[in-house]
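Note that one protein chain is taken out, while the other chains of the complex remain in position.
As written, the chain order gives the labels A, B, C, D and E, with residue 1 at the start of each chain.
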Amino acid sequence: MRIAIINPNTTASMTGRIAAAAAAVASPGTDILGRQPAVGPEAIEGPFDGALSVLGLLKEIAAAEVEGVDAHIVACFDDTGLDAARAMTAKPVVGIGEASFHAVSLVAHSFCVVTTLSRSAPVIEDNILRYGFSHRCRRVFATDIPVLELDNPASGAFEKISDLIRRSIDMGAEGVALGCAGMAEFAQGLQREHGIPVVDGVTAAVGLAEMLVRCRLSTSKSGVWAQPTRPYVLERF
Amino acid sequence: MRIAIINPNTTASMTGRIAAAAAAVASPGTDILGRQPAVGPEAIEGPFDGALSVLGLLKEIAAAEVEGVDAHIVACFDDTGLDAARAMTAKPVVGIGEASFHAVSLVAHSFCVVTTLSRSAPVIEDNILRYGFSHRCRRVFATDIPVLELDNPASGAFEKISDLIRRSIDMGAEGVALGCAGMAEFAQGLQREHGIPVVDGVTAAVGLAEMLVRCRLSTSKSGVWAQPTRPYVLERF
Amino acid sequence: MRIAIINPNTTASMTGRIAAAAAAVASPGTDILGRQPAVGPEAIEGPFDGALSVLGLLKEIAAAEVEGVDAHIVACFDDTGLDAARAMTAKPVVGIGEASFHAVSLVAHSFCVVTTLSRSAPVIEDNILRYGFSHRCRRVFATDIPVLELDNPASGAFEKISDLIRRSIDMGAEGVALGCAGMAEFAQGLQREHGIPVVDGVTAAVGLAEMLVRCRLSTSKSGVWAQPTRPYVLERF
Amino acid sequence: MRIAIINPNTTASMTGRIAAAAAAVASPGTDILGRQPAVGPEAIEGPFDGALSVLGLLKEIAAAEVEGVDAHIVACFDDTGLDAARAMTAKPVVGIGEASFHAVSLVAHSFCVVTTLSRSAPVIEDNILRYGFSHRCRRVFATDIPVLELDNPASGAFEKISDLIRRSIDMGAEGVALGCAGMAEFAQGLQREHGIPVVDGVTAAVGLAEMLVRCRLSTSKSGVWAQPTRPYVLERF
Amino acid sequence: MRIAIINPNTTASMTGRIAAAAAAVASPGTDILGRQPAVGPEAIEGPFDGALSVLGLLKEIAAAEVEGVDAHIVACFDDTGLDAARAMTAKPVVGIGEASFHAVSLVAHSFCVVTTLSRSAPVIEDNILRYGFSHRCRRVFATDIPVLELDNPASGAFEKISDLIRRSIDMGAEGVALGCAGMAEFAQGLQREHGIPVVDGVTAAVGLAEMLVRCRLSTSKSGVWAQPTRPYVLERF
Partner (left out) sequence: MRIAIINPNTTASMTGRIAAAAAAVASPGTDILGRQPAVGPEAIEGPFDGALSVLGLLKEIAAAEVEGVDAHIVACFDDTGLDAARAMTAKPVVGIGEASFHAVSLVAHSFCVVTTLSRSAPVIEDNILRYGFSHRCRRVFATDIPVLELDNPASGAFEKISDLIRRSIDMGAEGVALGCAGMAEFAQGLQREHGIPVVDGVTAAVGLAEMLVRCRLSTSKSGVWAQPTRPYVLERF
């Protein structure tokens, strides 16, 4: 099985870390293809960056389709462009935001999200509402550490996330979803420290994509994700 | 007061009709500037087209900012790119989808939406959920007439919409929202025929934009619609 | 265009201030008619006062109908008697509570309400639930300053409201709705002080009423707001 | 124990039938006092009639307080004036609409309501939303038989209600609430005919009022139902 | 009238106190039969205990049916086994958890729950969601005093509950539901101390059961609570 995991921002080092995290949990025989757009924002911090990243993301989806992958993962916690991506392919497409909500709700009755910037929290809250997890999510916290500072030890990201997990536990949350692809490598350490499930969406999405492929489930083409009515026009952009 | 109304698709005749409908309801002293992207889909039929239209839409928002408008209207019923547009400006930005839901709920206890393609209905339903009108909306109907066929008399658009309004009334709906900017010119005729409020989002959005400007309300910059963290990069695309 | 704005309490000075706030935002050519009942509570503080004010309110609606207005505004934040008022006329009727929720949700992703007495908060919360804004409203705060003390500088109303706006911002609210017609004159000052949208329902309602009139939308008579089955009996009371 | 059951309309024969239905289910030692306003609508058909009935209803609440009752019942299915009535007394006050929803949900997983006029259905739906039973109620049906025709055999009320119960069962409803005090006497016959619980709100309200009195529970005065801030002014009206 | 009140745990002293509390509020002519399983957990603290108690509970329901009672009460605040119990009988079956939510919502616009262990709070929250009271319940608090310590004065139960009622009032709750059958005897004292309604589910359930019996309402057999398809197999366990 081949799964394309597309980082919709253009920061190559982040793509590398995302692909490594994905590969570490893939089952035997699954290949992970890390991809990123050639052009677009270096990081997705809020809906403006999100919108600017979509065209590049869709071009990578199109390229991965040509390569013949079995499933796609959109590796931005805001699930940016997810509906448009699904319209382009009958292969399963999983967003890492939705993946983390599905996963955490299987091991925790209620959860919190810890994300990067405050401006992203409402984007995540909107998604949680649309997906149906509002009553399971106690709060979306922001560290206000920029995405590209997460792997800079000077940012104190691990400690700040850890503090917010402590507050989540105080609020009764039984689990936590880390709200950025760039936090993937913190998950296991945080889980050990706090003794509750700490979900990284990248790894959860790999598992969900494998599940869909093995169950031979493909994206429904009968409704909102139907094949576009006009021929592909991505090359015009 | 100057209001830019941006048709996110590239069909100039549709932009003209939208701007005319807007101008017809604008209050004395309000100028309507009809705009459209140079590049993008000719019509927005589903989330793929919606995603492809956003970059062009945002460039028009940027251009209108330079022109010094007082408010922007996004004239696609899916409210495509609305969050990203709001992040670019402190001026009010109103989507015609949301405008129609706000307007119809002031004159009808429950309503239906009549839109173009079935694939757009879930996009609209998602928006209705996020905005909070799910319990007021009985159903989103689709005529399955393509956007660009609406003004072709051979499409029978008026009659098909009228049939679905009849079904809406049978379901207890007290009003109807027309789910496409291209249906604006049908509103008054349908209203006369059926005797219930039939809301066109274009005209409703003009009124809402004027209301926000007169009340000196501007888009909050304290949260999700904060100014983007990176310098404008639209020209890079 | 002529809009009747009816203060459902009997405090004439408050009616004057409401009408002045309304006139200040009306578009050219719109006349504002400030009205109030001859008999009823001096202020509406909770559901008992609200109930007692309705008969007087409805008599003013009837009188304004005779005067030939184009729309009515009910200028109590609890939207007291709104459904009954709508049943009496095909003209649009807008409540200032609902107006403020519609307006603030167009410029703020989430908001708080700051009202007068604690006992009014649940009335407002019930309305917010019925209108669909529960997930957008973080909290309804009360200053516990009585309605008629708002314009008494000794009450410290501006400062207390300002404190609660600060708490609203701490909770992540991107905007605030002022929960009493008597707070209209504070809105612009509070907005300048806090840098987020602060919505006054009186002015928002004027804009919404103008929008409905210009779009030729009238109150649906096909359902809950149908013409009463018995001849008007207001004069019997 | 003494329970005042107040029919908010002025049709004495209906008050008599309501009081008789109530007395038939009261426990030993409970006295039922049937009351009605001196002035007001003869029937409550929609929110306009509802608003006009409130003042008379509140005067009856005040009178019953003087008589020293232990609890009050508001015998209109729309629960007209319920919040205002609760503000006047620390005694329990139960509406027959809410009573029927509480009762039916204890014996049926889902239910339908069968009421009189279509214009009343949205009033009931709003109440069901506020009380929390929306997901349990499949539909509010209307017979479109006026309230005062219910006991006229020529109206065919029993048969029409019976037809709508049949449709309710087809929709999967496990129980039915009869949506008008004037339907009380049909409940047992309909229940026998259809073999599912058919709840009359009048009798349910008596049981709930008795329950509250026996449990020594009184209306909370700490919030929305606090004692009015101004001295009783009912006599001024 | 004869009502069986079944304590699903095996602690006889608790059954005695529950039955006494029930008898104290029963109306003249109502007999309360306190029952408990022969085998099962001594206390129900979380879903594991809850599951283990169900078989014993159902056997007591079956025995009470043979005795010819008119209604059953399940006296565990988690409403453990309630759906299964209802499937066994056409008699009304009332859970004390649901009873307390119905009762408190009639006398308080919003409420908190104060229960025993933190692990039980999510069980209660799930029930509140299913019953429809989520928007009325501000929070489910836990004292973290085990069920069987409640009547041990050394546990300080009354004071700890009282503290949490104080916090509930600070949060705007107008009433409180005590979240364990073992707290029944504290209700009146707490109500006197705090001046807001404090509901005990045991007594509320007695009132609701009497109401259902007097209104001749029985458990619907047309849906989820239909008679089991296989002959009773309880004796096989």
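In this text, a contact is a pair of C-beta atoms (placed from the backbone, for glycine too) under 8 Å apart; a residue touches a chain by one contact, two chains touch by 3 or more.
Just so it is clear, the structure is predicted and the values come from calculations on it, not from any experiment.
S.K.: From the touch rule at the top of the page, work out which displayed chains the omitted chain touches.
M.R.: Visible chains that the missing one touches: A, B, D, E.
S.K.: Which one, E:1, E:20 or E:87, makes contact with the chain that was left out?
M.R.: E:87
S.K.: Check each of E:119, E:135, E:167 or E:216 against the chain that is not shown and name the one that touches it.
M.R.: E:119
S.K.: Which residue numbers on chain D touch the omitted chain?
M.R.: Against the left-out chain, chain D lists 109-110, 135, 172, 174.
S.K.: Name, in rising order, the residues on chain A that touch the hidden chain in the full complex.
M.R.: 25-29, 92, 94, 98, 102-110, 131-136, 169, 172, 174-175, 188, 191, 195-197, 199-200, 203-204, 206-208, 210-212, 214-225
S.K.: What chain B residues would touch the chain not displayed?
M.R.: Touching the missing chain: residues 118, 121-122, 129, 134.
Please note the rule applied: only the chains that are shown with their structure count from here on.
S.K.: Please indicate which chain is farthest from chain D, where distance is taken between mean Cα coordinates of the chains.
M.R.: In terms of C-alpha centroids, the chain at the greatest distance from chain D is A.
S.K.: Write the angle of the rotation needed to overlay chain C on chain D, where the fit uses Cα atoms and the result is rounded to the nearest 5°.
M.R.: So the copies are related by a turn of 180 degrees.
S.K.: Which whole number of Å gives the spacing of the CA centres of chain D and chain E?
M.R.: Measuring from centre to centre gives 27 Å for this pair.
S.K.: Using Cα averages as centroids, what's the distance between chain B and chain D in whole Å?
M.R.: Result: the chain centres lie 43 Å from each other.
S.K.: Mind pulling the residue numbers of chain C that touch at least two other chains?
M.R.: If we look for residues of chain C contacting two or more partner chains, we find 109-110, 118, 121-122, 129, 134-135, 172, 174, 223-225.
S.K.: Based on the touch definition given at the start, go ahead and assign the chain network to line, ring, star, complete or other.
M.R.: Graph shape, chains as nodes and touching pairs as edges: none of the named types, so other.
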